[in-house]
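Worksheet: one structure, shown below.
Of the protein chains in this complex, all but one are displayed in their positions.
And then subunit A:
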Amino acid sequence: MTAPAGSLLSAQDLRKAYGPTNALDGAHFSIHPGEVVAVMGPSGSGKSTLLHCLAGIVPPDSGVITYNGRELSAMSDGERSALRRSDFGFVFQFGQLVPELSCVENVALPLRLNGAKRKEAERTALTWMERLEVDDLAKKRPGEVSGGQGQRVAVARSLVTSPRVLFADEPTGALDSLNGERVMQLLTDAARSTNAAVVLVTHEARVAAYSDREIVVRDGKSRDMEPVL
């Protein structure tokens, strides 16, 4: 089995069971640099498991995941962790910011963990906060900002290391329509400007409409939907 030509991240025939439940039952996936792919499907269909496998957080029971020409299963745990820090970014629905740190410290955190000096890390963090229109919140703590603002801070943090793949799991799930749309617009604009690929797990069609194409996961099986022209 080989990865589709030109794909940055791909998966073939992924299977993953939790006890008697087949979370993934032969799922396929591929994404190119700069592409935004929505992963859609009902609750419990296997969308999040697919994202966790693709990001190397959870190993599949079988199947092949290839990132940038290398199989994830051939890497050691340490190599996969390093890859997640250097090449991948993550945005989740909520609960991502460290409450004891200011917003700018939160955004700078991935750079600090990679060894950057504080001043330099915070300078880079601020430029990302400007792009996400939350630079005025730099000194505030997460508890002092709204849900929509906090999510934009989280998006800034996910992009601060200039990841090649951004994994977003229901990134607007906790937001109202207006804030959700703004987050999606800023997130996809920022990702496209850096040619990052975005794996966007969502059950909301209006969020998926920010993607270039969608795959549908149902009962652990994936279906690549080619637009009908």
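In the analysis below, a contact is a pair of C-beta atoms (placed from the backbone, for glycine too) under 8 Å apart; a residue touches a chain by one contact, two chains touch by 3 or more; residues count from 1.
What we mean here is this: contacts and distances are computed from a predicted model.
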Chain not present in the shown complex, as UniProt names it (candidates "Formate dehydrogenase major subunit", "PadR family transcriptional regulator", "Cytochrome c oxidase subunit 2A" or "HEAT repeat domain-containing protein"): "PadR family transcriptional regulator"
Among listed residues A:15, A:84, A:112 or A:218, the absent chain is touched only by A:218
Return the single residue from A:70, A:139 or A:206 that touches the missing chain. A:206
Subunit A residues touching the chain left out here are 42, 185, 203-206, 208-211, 214, 216, 218, 223, 225-228
